[in-house]
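One protein chain omitted, others in place.
Right, chain A next:
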Amino acid sequence: MSASAVHSLWTMASAAAPGDAIDKIDTPTIEYAQLSPTLIVIGAAVLGILIEAFVPRKTRYYAQVFVAVVALTAAFAAVVGLAANGYGTTKAHIAAMGAIAVDGPALFLQGTILLAGLVAIFTFAERRLDPVAHGNRVDSFAAQAGSVPGSEGEQAATKAGFTTTEVFPLALFAVGGMLVFPSANDLLTLFIALEVFSLPLYLLCALARRKRLMSQEAAVKYFLLGSFSSAFLLFGIALLYGYAGSVSYGTIAKVIDGSVQEINPALADTMGNDALLLIGAAMIVMGLLFKVGAVPFHMWTPDVYEGAPTPVTGFMAAATKVAAFGALLRLLYVVLPGLRWDWRPVMWGVVILTMLAGAIVAITQTDIKRLLAYSSIAHAGFILAGVIAMTPDGISSVLFYLAAYSFVTIGAFAVVTLVRDAGGEATHLSKWAGLGRRSPLVAAVFAVFLLAFAGIPLTSGFSGKFAVFKAAAEGGAGALVVVGVLSSAIAAFFYIRVIVLMFFSEPKADGPTVAVPSPLTMTAIGVGVAVTLVLGVAPQYFLDLANQAGVFVR
């Protein structure tokens, strides 16, 4: 932009803002009731910080768990209340001055995130798995995050029985951001939500009690790559603003359609420039694909899943995915449908790569957490196949899949926390040999989760897979279905291999023990199994729910 152009921009800006303009700014109208799920969670997170500051150390854990559980339950009740009042269907609209959409997909995903978050909080609060250290029950998190691993400070903190109860407000902040992410209706809200849930997650990743260096390394990797993707997203937002003259989803969509022609004089040079649109849209989608863990933006997934404390991994794998897919769905269906002929071929490639790469690379894994990480990549591919169907069925099938998938994931990672040896969790696959002989119940539960991941009928994995593949086939992506089916077959191989290992191999003499968890983890696993079987055998009610919820407000 030339110097004169900048000058004219300034003069125009000043001309457009006469002296009395300050009086004309309306007070923003905020529909507090409709935003209540988010507000409750964020409020509780703030309360959690106050608890950290004022409540005595000994009772903090109980106070934090109590606040977190109550807040998530209350927020879920608020979501149910909103849905019951028709905000998911007839009363769906855009709230908070165009920043937040309150509609079916938003409420469905918020409900899923809250329930997944609640179950995950149970695994966060588990204190029976690690051996009692110096007379204190400890959880999966570092005694004191600030202490250097292996230092005297760390020993002192452990001895004093410190625990990082900050994880609860951090998780609540993350949940708060995730609630906004899929319901964001302008690009800035999208970005802020992304940061609100990402930053606590980076921290949470670094807080493992065992293998702290690995955990911190994972956090740094996640943070660096995450910042990179945030930068992409932000740059994309800037370019898209340059193209459309607005960050609001609705306006951008209209500009892309060509139904809005008026040109913002300040952006006269850039508005309507297709290069900005294409590059900007691509960058935003890239930022979201990173969060989803799609190939080729998946590099962080195995390292972070492996290094993060396992409860956090389960939480991330479930809730982050739900939130990110929600945002991606809204972006593609609300903002960029006019651009479908441009992004669909690219997304086809991404889907095929994601499904195949996730499944193939998983075969070579020897660590159960890394294996589940690659499996989550393959699943991201399946979900994306539903996303690009561009039909109402596409939306509802993705919603259903996300709900089904998140509970299986949390349950599976919760089982991983149970299998332990002297060094903490025994995540190397060879240590799982013969687990079915030693603890048939735990192995059977894990087998159920693996079969659900593999998409065997009568589990939720099959219902979900069938739903997305059906949507994809109806959306004209039959070839994707064939690739998906083939990569399912590949993926089945490594799930089966774990089952073989657990049931058909002789247990090793120095094998791990299975810790007896408290009712908290048992609840998490129990919910996982129940949801897996119910959604597998009688999915009708939930499919209906997803179907009703499958319309975006514009």
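Note that in this section a contact is a pair of C-beta atoms (placed from the backbone, for glycine too) under 8 Å apart; a residue touches a chain by one contact, two chains touch by 3 or more; residues count from 1.
One rule holds in what follows: contacts and distances are computed from a predicted model.
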Chain not present in the shown complex, as UniProt names it (candidates "NADH-quinone oxidoreductase subunit M", "Fe-S cluster assembly protein SufD", "RNA polymerase subunit sigma-70" or "ABC transporter ATP-binding protein"): "NADH-quinone oxidoreductase subunit M"
Selected from A:D26, A:E152, A:E262 or A:E506 as touching the chain missing from the view: A:E506
Positions on chain A contacted by the hidden chain, ascending: 437-441, 451, 456-458, 462-463, 466-467, 469-470, 473-474, 478, 481-482, 485-486, 488-489, 492-493, 496-497, 500, 503-506, 538-540, 543-544, 547
